[in-house]
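To start, the structure itself, in structure tokens.
A single protein chain has been omitted; all remaining protein chains appear in their positions.
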Amino acid sequence: MQYHSPTSFEDAAALAAEATGVTRFLAGGTDVLVQLRADITTPDTLIDIKKIPNVQAISRSDDGGWTIGVAVSGAEMREHKELGQDWPGLVEAMDLIGSTQVQGRATLVGNLCNGSPAADSVPAMVAAGASVSVTGPQGTRQVPVADIPVSPGRTSLVQGEVISAVHIPARGSNAGDAYLRFIPRTEMDIAVVGCAINVELDSNGIITQARVSLGAVAPTVLLVPEAADAIIGSALDDGALDKLAKAASAACNPISDKRGTVEFRTHVAGVLAKRAAKIAYARAQGENT
Amino acid sequence: MKKIHVSTTVNGENVEYLCDPRETVLDVLRDRLNLTGAKEGCGTGDCGACSVTVDDRLVCSCLMLGVEAEGKNIATVEGMATGEKLHPLQKKFIEYAALQCGICTPGILVAAKSLLEKNPDPTETEVRYWLAGNLCRCTGYDKIIRAVMDTAADMREAS
Partner (left out) sequence: MALDDRKTTDFKFVGTRPDRPDGLDKVTGRALFGADAYAPGMLHGAIVRSPHAHARIVRIDTSKAEALDGVKAVVTRADFAKGLSGEFSFVLENVMAGEKALYDGHAVAAIAASSALIARDAVKLVEVEYEILPHVTDVDAAMAQDAPVLNASYADASVPAGHHPNVVRYHDSGHGDVEAGFAEADLVIEDSFKTEATHQGYIEPHACLATLGADGKGELWCSTQGHWIAQKTCAALVGIETSQLRVTASEIGGGFGGKTTVFVEPVALALSRKANRPVKVVMNRSEVFRATGPTSSTSMDIRIGMKKDGTITAAEGIYRLQGGAFPGAPMEFSAMCGFAPYALENVRQVGYDVISNRPKQAAYRAPGAPMASFAVESVIDELCNKLGLDPIDTRLKNASREGTKASYGPRFARIGLVETLEAAKAHPHYSAPLEPGQGRGVSCGFWFNHGGETSVSMSLSEDGTCQLAVGTPDIGGSRASMALMAAEVLGIPYENIRVTIADTATLGYNDVSHGSRVTYASGLATIKAAQDAVAKLSKRAAAKWGIPEDAVYWEDGCAKPSGANAGNFDPLPLADITQNMGATGGPISGHFEATPEGAGVSFGTHIVDAEVDPETGKTAVVRYTVIQDAGKAIHPTYVEGQFQGGAAQGIGWALNEEYVYGEDGRLQNSIFLDYRVPVASDLPMIDTVIVEVPNPGHPYGVRGVGETGIVPPLAAIANAVSAAAGVRLRHLPMSPPRILAALKAKAHEG
């Protein structure tokens, strides 16, 4: 295994483009090292991107959105007050991954590039409408987060491409997000089902825009427009919540495995959608939840 | 495979070592620096027995490569006591019998110290969640949580 620590994304991309065999980028390493240790994936080339300037920065853009460096850890996101005020659901989703120790290293982009349909931060990013900068031999382009995963363990990135930043849109007013996951314990598990909801309200408390995203119920994280439609135009009354739950469950295409059954995942997706929607709605109304 | 030279600081001491890029910080601490206080319970970041701090951030040393430690400041259980003087958490853990077999103890002490540095007045729930990544199979956690809470109270009173 060759270890590199370039100081620019262009160099990182060039190294990756020239590499043969298996290449991995290293930021927090909480997936890469586990796979290395377990002999699942031993990269031929390991490119540590933490020496690149600004990868540890969280900054607000001119439009009020956020740019999060690719090596920003979950703990650093959690400690960033303003980010948490804007996007509590996204920050909580990241914070749910692993232990305090894992939080000290794990990153949004690592969670995304690991390609797991159960990644906690990915539904939250998808619901938030986040995008990433992808730097490659042809320069840098911006790609919606939802377009990155293609199947379990695989992304749409091609050889020589590296994600160089995460962009979260401006929060806007009367808006809120939430992420809930189901795990059998209180901590340390992989999501059996995850659900992120992001809503915007008008001044009467009617939902004008919504994005609903589900994790661990299909080969990739899902964006479920039918579930969003179920609550758009409502003040999240019981009828809308029931429709939301049904739409969320209907969108599921899960597998039965050691973590849960098809029936369980399908049912709980609806339960979580309702619960997450209530939290997101309350946040959009300015409640501190 | 060619080894890589790394300079770092461990418990305040400058150290240098050569390591294979596949070696973790835990491997380096134990096999190259003779610091066996951090333990490998899982190798996958799920048990916390290898907990150390790197630049004051709590991490699993099994989930960080030795080569990544270049220029960092690592603290392990071996650095907790000051000379003959144990850290208050170490004393309290003995007093409360907050350990049975003791294999998880170094990691839990490092993690608890990191908590109290960030939050000197944690609730029971905060202690439990902070330590959720430190598995203990012997105690049921009861005495560990009490020891951490009581140490925090003592340290608040002393400061």
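Just so it is clear, A and B label the chains in written order, and each chain counts residues from 1 on its own.
The rule is simple: contacts are C-beta pairs under 8 Å (C-beta built on N, C-alpha and C of every residue); 3 or more make two chains touch, one makes a residue touch a chain.
Note that this is a predicted model, so its numbers are computed, not measured.
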Original post:
Among B:59, B:104 or B:152, which one is in touch with the chain left out?
Top reply: B:104
Subject >> Which residue of A:85, A:173, A:186 or A:208 touches the chain not shown here >> reply: A:186
Original post:
Which is it among A:7, A:59, A:85 or A:261 that touches the chain not included here?
Top reply: A:261
Original post:
Taking the full complex into account, what residues of chain B touch the chain not shown?
Top reply: 20, 22-23, 27, 30-31, 34-44, 46-47, 49, 76-78, 80-81, 86, 90, 93-97, 99-106, 109, 124-125, 127-129, 131-146
Subject >> Missing-partner contacts on chain A, residue numbers >> reply: 37-39, 182, 184-190, 192, 257-261, 263-264, 267-268, 271
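To be clear about the criterion, only the chains that are shown with their structure count from here on.
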Original post:
Can you give the whole-Å distance between the Cα centres of chain A and chain B?
Top reply: 29
Subject >> Complex contacts: residues of chain A adjacent to chain B >> reply: 1-3, 5, 26, 28-30, 33-34, 36-38, 42, 46, 48, 50, 73, 75, 98-102, 104-105, 186-188
Original post:
For chain B, which residues are in contact with chain A within the complex?
Top reply: 1, 4, 21-22, 24, 43-46, 48, 51, 54, 57-60, 62-65, 67-68, 111, 114-115, 129-134
